[in-house]
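To keep things clear, I will list the structure first and then write my remarks on it.
With one protein chain withheld, the remaining protein chains of the complex are depicted in position.
Chain lettering (A and B) follows the sequence in which the chains are written, and residue indices restart at 1 in each chain.
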Amino acid sequence: MSTLKMDLSSYKDLLKQYIETQNEQALYRAEQFSKHSIQQNISPDEIVDVHVQALSELYPDIPDNIMNSMNFLLETMISYGLAYQEYQALREKQYELQSEISVAANMQDTLLSTTKPNLEGLDIGVTSHPAKQMSGDYYHFVQDQKGSVGIAVADVIGKGIPAALCMSMIKYSMDSFPDEQMYPSSILEGMNWVVERNVDPSMFITMFYGLYDQASNHFYYSSAGHEPGFYYSAKNDEFSEIEAKGLVLGVDRSATYKQYETLVETGDMIVLLTDGVTECRAGERFIERDEISDVIHQYKHLPAQEITEQVYQHFERLQDFQLRDDFTMVIIRRDV
Amino acid sequence: MNLNINVDDNEKLKTVTLSGEIDAYTAPKLKETLLPLTQEDQAVVKVDLEGVSYMDSTGLGVFISALKSTKEYDSQLTLVKMNDRVYRLFEITGLTEIIDIETDSTVRGGM
């Protein structure tokens, strides 16, 4: 208020200049004045008040009815002033929330961090991007002494903070399993039991668990209602869907999971993903699964990590750089 | 991004007809309508999904909680007439094995 009172004389000068010349320069300075006022948190009713005062000083003979109309205008501006202050307060609150979420997102990154195994003869790539700051997607690698690699990919229903909270639960239960070679079916059965006891009835989690045995080049896997991945056969230069049936985690405590097995030949690729990949929308159109395998095929000469990144960039562009769901893709290729 | 819910609350059979999209925004509304129906003792509830063009996993969550409540209240839930894309979601997630889904080949056909 005090700064504005100081500005009263300059406002009066401006107004006078404009009334006399009606030139653009005065209007430009009016714009500057309003920007400055906004910075000082000055509300519209105060501006009207300054205007009224300036007017009465410039034209002392101004008719009463005009002055009264000005007071009427001021009265109508009071609620706008309040709305403006509320907006400012909410904006500050939003910044606060935003920074809290960034802290939480950092914590999540640390919590969920997993090391991609570096193995002779096995090329592994992974890309994961949350739609919002926090992710409802989970992926994790486990490596044992004998050269087997366990890969978990999971997707919690929904996204954002609720999904992220649920994700921490998966992380801790997965950590409770021993690091030795665990078969996918028993891992999913164990997880299902934990999830069923700990989540809301409308919450569920889909999960794919695979175990790659480097000694025999066999891939064992089970799925709990997870979006099917792709298997690329180098010999036939063809993609097929990794079919695995199984109920999502958290619905039926007694669910069992069938385990599948396949021999992986040199050059073959296993592609695992979350439904953020297949649920991509380009405008009103959904992306067909063929489009994903086509894009992977296009980049198949690249290292696995680069393929996942290229696929992500491709679909990010298709969605105008606004992900609607978390996106995770893992590629495992047998090199020798 | 809208969902229309129409309930025909007959004493013997409650029919819920849906049209539009079931996603994170519309799922709460569906849950509010559907759960009280399946939470009635021995109620028979039929949900018609013919007009549903899109559904995401939040929608599945609603049907899962409705299914869980049928066990508690000895009621019945049947889903009818869903398009291929929606059916695929139920299939992938293994829910076709535990939810009663009536498929109509004339509606579903043409994959």
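As a working rule, a residue touches a chain if its C-beta (ideal position, glycine included) is under 8 Å from a C-beta of that chain, and two chains touch if they have at least 3 such contacts.
As a working rule, contacts and distances are computed from a predicted model.
A.B. asks: Suppose you had to identify the omitted chain by its UniProt name; would it be "Serine/threonine protein kinase", "Methane monooxygenase/ammonia monooxygenase, subunit C", "Dehydrogenase" or "Ectoine/hydroxyectoine ABC transporter permease subunit EhuC"?
C.D. replies: "Serine/threonine protein kinase"
A.B. asks: What shown chains come into contact with the chain that's not displayed?
C.D. replies: A
A.B. asks: Which of A:Leu58, A:Leu82 or A:Met107 sits in contact with the chain that's absent?
C.D. replies: If we include the chain that is not displayed, A:Leu82 is the one touching it.
A.B. asks: Which of these touches the unseen chain: A:Leu15, A:Leu74 or A:Leu112?
C.D. replies: A:Leu74
A.B. asks: Among A:Glu46, A:Glu227 or A:Asp268, choose the residue that contacts the chain missing from this document, as touch is defined above.
C.D. replies: Touches the omitted chain: A:Glu46.
A.B. asks: Please give every residue of chain A in contact with the chain that is not shown.
C.D. replies: With respect to the unshown chain, the touching residues of chain A are 1, 45-46, 49, 52, 71, 74-75, 78-79, 82-83, 85-86, 89-90, 93.
The criterion applied here is as follows: only the chains that are shown with their structure count from here on.
A.B. asks: Distance from the CA centroid of chain A to that of chain B, rounded to the nearest Å?
C.D. replies: Spacing between the chain centres: roughly 28 Å.
A.B. asks: How about chain A: which of its residues touch chain B in the complex?
C.D. replies: 155, 157-159, 200-204, 206, 224-228, 245-248, 251-252, 255, 275, 279, 286, 325
A.B. asks: Quick check on the complex: what are the chain B residues that touch chain A?
C.D. replies: Touching chain A from chain B are residues 24, 31, 56-58, 60-62, 64-65, 67-69, 85, 92-95, 97-98.
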